Structures are given as C-alpha cells and as structure tokens.
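This is the structure I want to talk about, given as structure tokens.
Missing here: one protein chain of the complex. Every other protein chain is in place.
What follows is chain A.
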Amino acid sequence: MAKHKTPLLDQLESGPWPSFVSDIKQEAESRAKNEKGLDYQIPADCPEDLLGVLELSYNDGETHWKHGGIVGVFGYGGGVIGRYCDQPEQFPGVAHFHTIRVAQPSGKFYTTKFLRDVCDLWDLRGSGLTNMHGATGDIVLLGTQTPQLEEIFFELTHNLNNDLGGSGSNLRTPAACMGMSRCEYACYDSQELCYNLTQEYQDELHRPAFPYKFKFKFDACPNGCVAAIARSDLSFLGTWRDNIRVDQEAVAAYVGGEIAPNAGAHAGRDWGKFDIVKEVVDLCPSNAISYEGGKLSINDKECVRCMHCINTMPRALRIGEDTGCSILCGAKAPILDGPQMGSLLVPFIEVNKDDDYQAIKDVIEGVWDWWMEEGKNRERVGETMKRLGFGALVRAAGVPIDARQVQEPRHNPYIFWKAEEVEGGWERSIDDFRKRHQR
C-alpha cells in the first residue's frame, strides 16, 4: 500500500518511454522489503515521500524545495548541494535531501563493479535515487542528510577510489565526448585531456576562488557531441590542418549504392538513390568539393572542416593527420545578458601529452588570472570578455591576434588607441598648438 496517493503521477506510468514514476515505485517497494536487511542511514520511505511531494507540486503547480544553505565536506567548497523540503511535516523522509555530485570517468564508460559499488553506497547512506547523469556530466546522487556527507566522502575516496565533482564558484567537473575510445572522427584524445586537466586543477574544482562557475568541455571533432561550443567557458574542439584523406574506391561504392550514406542514419525513410552532387558537393559550405569523372576532389585549402562530407561518407573520407584542437571561450546560457556561443580564441593548438599539455595550460591560466583580476562577482568569463573586449582576452591568453578570431572586422571606427601606439604619444603642449591655431 503506497504511503501517498499519486493519481497525477500515476498517469506518467503509461506510454512507451521509461517511466521514472514506475522506477521510483519499485525502489520504494525494494526499500520497504529490505531483503538484504540493511540498516538504512536515512529514512527508508524517502522514495515514497519524494513521490508525495512531487504529486503535491503537480497539484500546486509550484516547487516544494527550499534553498541550499551551507552543507559540504571538510575542506571542500563544492560537490554537495544542500536541499530541504518546505513541507517537512508531511514528508519527513525528504525533509533534508541534499545532492552529491560524484566525478564521472571521462566519456562515461563504466564497469558494473563500479556502478554496483555506487549503488551499495547509495542504498545504505542515501535515498537510492540518482541522476545518471547531471547536465554538467557528473553522477548525481539525489537525497541524503548532513550526518552522512563525510561518511559518503570517506567511502567514495577510500573504497571507490573516486572524488566528488564541483559546484559553486569553481571549476565544474569537466566533461568529454567519447572521442578516441570509439569514434573515428576524434582529432585528439578528448578523454585524456579532460582527465589530465581535471587532475591538474583539483584545487580549483573543490575550493571556490573564481568570480563564478567555470566549465571545460571537450569535443574531439567539430560535430560537437557534448555541445562544448555552447556550454563551456572554455571549449576544446578537435580539428586538423592538413588534408581530408579520400578513398576513391569507397567513394565509388557510395555512388554505386553499395554503402549507405551517412552511415545509415537515414535508413528509416526512402530518400531515393544517393546523389553525391546534391548531397555532398552542393552542400559543402565552402564549395571545396568537386566530383568529376567519378573522382572526388577536395580543395583542402578552402575547406572549413564542417564534417559534412565526412559524416556523409565515413568509409570514404577521413579527417586529416595533422590534428589538434581549437579553443573557444565564453559560452553560457542566457542569464544575465543573453546567450553566448563560444568565441574562437585559439584557432589551432597542439594537444601534446608529452609535455603534459603545457601550451593548453598556459592559455587556461592566462584566462583565469585575467578573469580573477577583472571579473565581477557572479560574472561568467564570457561576460567579462564582452565588457572588456575580446582583444583584452586574447592578450590575457597570450595567443597571437588572428583574422580567424572574427567573423568580420569591426563595424565602427571607435578604436581605443593607446598613447604608445601613436607617434609622439599623447603628451602635447597647448602652447605649441596655439602657435599654429588662434584662440
């Protein structure tokens, strides 16, 4: 017998898509049965109370969660988000219901051993409810109480060999696409770079010292599977400088219909016979492709590496071999001044594991030093960049000025020349001037 009636939520049990309501109900049942005889460290009926409070929100059209307050583990400023229910008498099981962010492995590959260990921990010391995963990328464990926080942290670090993620005004848990693990488009090892920087900047991740949050995301090619360009203060997008590798035999196989275009991504519908001119040549945004006499040629100097031809014929075309990444800066959601896409700060940088990615770290630290000096409280680096100008950011990052950094040159001649840039400087004598001009 369910603890709370949930007629509205029950309607979300039907339909084909996996129902979170059914799942929470099965968790409630499992906790009630407690077959393993666990000594649950937070109320066993918290899943039922969560359904209860959610049903109340479905009736009220309003949330019933309160502000965080300061909770966390000793020495860390991030990783735990305080959460309290504003109807604690009705729903004591979720009266205190803090969230823990757990650092996820790069690319989100797992062994069942690790996941089962997380489950055991969260069974005993938490609600048994999780988000796999949070929007930032971490494993999000939903719902525990303050006395459990240190215990959870102890078990995570001692038994699971794993750390908390970030929250607050710090470096958020970096996230990477699966890259070289399984993707032939990867221009650099996004997972390794993500891992290396995560380790390098653990202090920044756990002890807030920034004006506001800061995110790294790593897409190993311009397809952007983790949406780095839109979601991270510094986005690392794989790219190449040389030529797309072409296998003419495979091109012929696409034209002949032996291989399905776009890896079969359009198989659900009859789009007619593959037409290489219409579907590849004419869609190339920089008109870099031609197809004559059964031969595909690419004018690589004009290619903007949009990935379309490669995505369309993955067996015939491959990314180049002189690979690295572009770094973009300043993406964020609309708050406060409207949405921002990352702006291209570094067109190309080598991703060099042998020197521990020093070139990339130099850029990062240049940007951070500048932003920590100039950024206002709760100002994302993209906003600082807008306020003080992209040129200032480029200087801070210590990278060369490049025409690639802009879509087009400025529309106004309001140029902030500096005294040292003008012959003779700004210091002049009014008496000299008056010798030439009467008052």
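Here is the rule we use: a residue touches a chain if its C-beta (ideal position, glycine included) is under 8 Å from a C-beta of that chain, and two chains touch if they have at least 3 such contacts; residues count from 1.
In the analysis below, contacts and distances are computed from a predicted model.
Participant: Could you check which of "Nucleotidyltransferase family protein", "Carbon-monoxide dehydrogenase small subunit", "Dissimilatory-type sulfite reductase subunit beta" or "Phytanoyl-CoA dioxygenase family protein" matches the UniProt name for the chain that's left out?
Facilitator: When "Nucleotidyltransferase family protein", "Carbon-monoxide dehydrogenase small subunit", "Dissimilatory-type sulfite reductase subunit beta" or "Phytanoyl-CoA dioxygenase family protein" are compared with UniProt, the left-out chain turns out to be "Dissimilatory-type sulfite reductase subunit beta".
Participant: Looking at A:Gln26, A:Gln248 or A:Asn287, which residue reaches the missing chain?
Facilitator: A:Gln26
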